[in-house]
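Every protein chain except one is present and positioned as in the full complex.
For reference, chains read A and B in written order, and residue numbers begin at 1 within each chain.
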Amino acid sequence: MSTFWFDGHEVPFRPGATIGAALLASGIRSWRTTRGQGRPRGVFCGIGVCFDCLATVDGRPNQRACLTPARDGMDVRSQEGTGHGEFAG
Amino acid sequence: MASSPVDVCVVGAGPAGLTAAVAAATAGRTVALVDAGARPGGQFWRHSPAGIEADRALHHDFVKYRQLETGLARFVQTGQIRLLTRHQVWTIERGARFTVRALKAGEYERTVDAAALVLAPGAYDRQVPLPGWELPGVYTAGGAQALLKEHGVLVGARVLVAGTGPFLLSVAAGLAQRGARVVGVYEANTGLGWLHHRSLRAVVRNFGKLSEGIHYAGTFARHRVWYHPRSTIVAAHGDTEVRAATVARLTRHGAVVPGSERRIEVDAIAVGWGFTPQLELPVALGTRTEVDADGSEIVLVGDWQQSSTPGVFVAGEATGVGGAALARVEGEIAGYAAAWYVNVDHESASFHPRSRRAERRLSWLRKRRLTLRAFAAAMHRAHPVPPSWLDQLQPDTLVCRCEEVSVERLRTAADDLGVTDARLAKLLTRTGMGWCQGRVCGYATACLVARFAGTGYDPRGLTERPLAVPVPLGVLAHGAAPAVPADESWRGE
Partner (left out) sequence: MPEVLGPVGGRQSGERTVRGVSASPDVVIIGAGMVGAACASYAARAGLTVTVVDRGPIVAGSTGAGEGNILVSDKEPGPELELALLSQRLWTELGEELDPASFELEPKGGLVVAETLDGLRSLYDLAIVQGARGVRTMAVDAESLPHYEPHLAPDLAGGVHYPQDLQVQPMLAAACLLRDARAHGAQVRTGVEVTGARRDSNGRLAALLTNVGPIPTESVVNATGTWGGEVSARLGAPVPVLPRRGFVLVTEPLPRLIRHKVYAAEYVANVASSEEGLETSAVVEGTDSGTVLIGASRERVGFDRTLSVPVLQRLAAQATRLFPMLASVSAIRAYRGFRPYCPDHLPVIGADPRVPGVYHACGHEGAGIGLSAATGHLIAAALAGKEPEIAVSAFSPLRFVEEAA
């Protein structure tokens, strides 16, 4: 089975799966904290409308996990706040 | 990257758009069919990894889909329909013709030049806030369904389904069949309320819907799923994810029966309160809208699904939420009408089908549309959102999930700053200003402003989203895409 990396752990996925579906299937339910209250969020609408499931994919922040197809070896990271940690400091 | 012009561009490949594309192609036009999904079918016909066929038990109108897919495949083969999947339309420019601008995977832009448009953008679950609804483990009913149908993923082991409308039955049945323990279906209205309405003729004609209900009843019995009419979810509980829900009975008037609250341990919740049409593309094109019986803003269309903007035809949920059967009928009419529109003198001509056969078909479609719309209206009346959610809100309950705007902030803005409408609420509190641009909280914001300010409910003012999806500034800056990968075939993936 193919896998991608999520915060350094391998997550398996079936062909055609989105990142969000694969994370949920692996029991991971949240991968983002909000920029105001720092609260955890994951999939809510599942169809690309609500933008709650944002993740950093191969260095690109704020990708909708529920729409982004999983690919072998892809680097998926949870994100905090705006997701633009690369600009900090 | 621009491509050779087409006669008709259809946006959205769900039941309405797919039907429209095939109809316009059948009428001899060249068509581009643009959709955000990986494969046609929309939110209604979903594909599992093993293909759509393996899941036929979960799919309605499977035969219809097969017919359309065959038609589509034939026209794609001949090049008469160009299928653009995974393309999200961010705006449409209107001049003598239309320029449809779509983003591929958010990385580059592709444009389609067309003489006429059929917009079939569909709808998504309508939500209202409740305490704890932002916890991971709370899903929209449609989200739970999408994960199940498309990916075979169960959102939880103990799932509570709540809200209103027949869609909840489909979601609960699907979850139960796949092995989830559905701890209850909490329908805020009476399940068969629509039977009491004076639309029996419509209901009888829609016997399919009734038999569907009976099918679900059987599934529920087999899986010991309790169906609780006139009951609702009032809160979700948990620290970092959902652990429990509080449910309660409702009075006839949709208020919580005092003392009827009950706490249930769950690890997932699926909620839906009907649907909200995706209106940004038609609204950006200046189409006139109105407020439908279910409180949704919808596009006003004429007999041929034409909007108030010349050359723009709209079909499916965007003209009033009514389900897949109605969407197909509207899509077919819109497809024919758009095909006809392409080559006529728009000032003087009125629509004339080209053959007697087409005329008979269209006359049947229009009758069918009337019946299905009557049925949809009856469903809207039978499944209103009960006012109980407004009374259950806590001051810190979030209205806007993106910008984390609380009920209290909205109330203060109304009391203190003179907020009298939803647009003003947005400008002064940031509700609806975040990533989703008010798609999720728009309905609730309009309801809350009406309550706090003592003004009338009006959802308009929040559907105006000139950018229909986020656009990377780098892509926008380059105008046409700098480099479209060579392996991108124009005919889809």
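Some notes on this structure:
Quick note on the criterion: contacts are C-beta pairs under 8 Å (C-beta built on N, C-alpha and C of every residue); 3 or more make two chains touch, one makes a residue touch a chain.
Since we're looking at a predicted model, the values are computed, not measured.
Although one chain is not displayed, its contacts with subunit B can still be listed: residues 91, 93-94, 99, 101, 106, 284, 286, 403, 414-418, 420-421, 423-424, 427-428, 430, 433-435, 437, 453-456, 465-467, 470-474, 476-479. By the touch definition given at the top, subunit A reaches the unshown chain through residues 35, 60, 62, 81-82, 84-85, 87-88.
What we mean here is this: only the chains that are shown with their structure count from here on.
The mean-CA centres of subunit A and subunit B are about 24 angstrom from one another, to the nearest whole unit.
In the complex of the two chains, the subunit A residues touching subunit B come out as 14-18, 20-21, 24-25, 29-30, 34, 36-37, 39-52, 54, 62-63, 66-67, 69.
If you check the complex, the residues on subunit B that touch subunit A are 36, 38, 43, 47, 49, 106, 124-125, 134, 136-140, 142-147, 150-153, 155, 240-241, 401-404, 434-436, 439-440.
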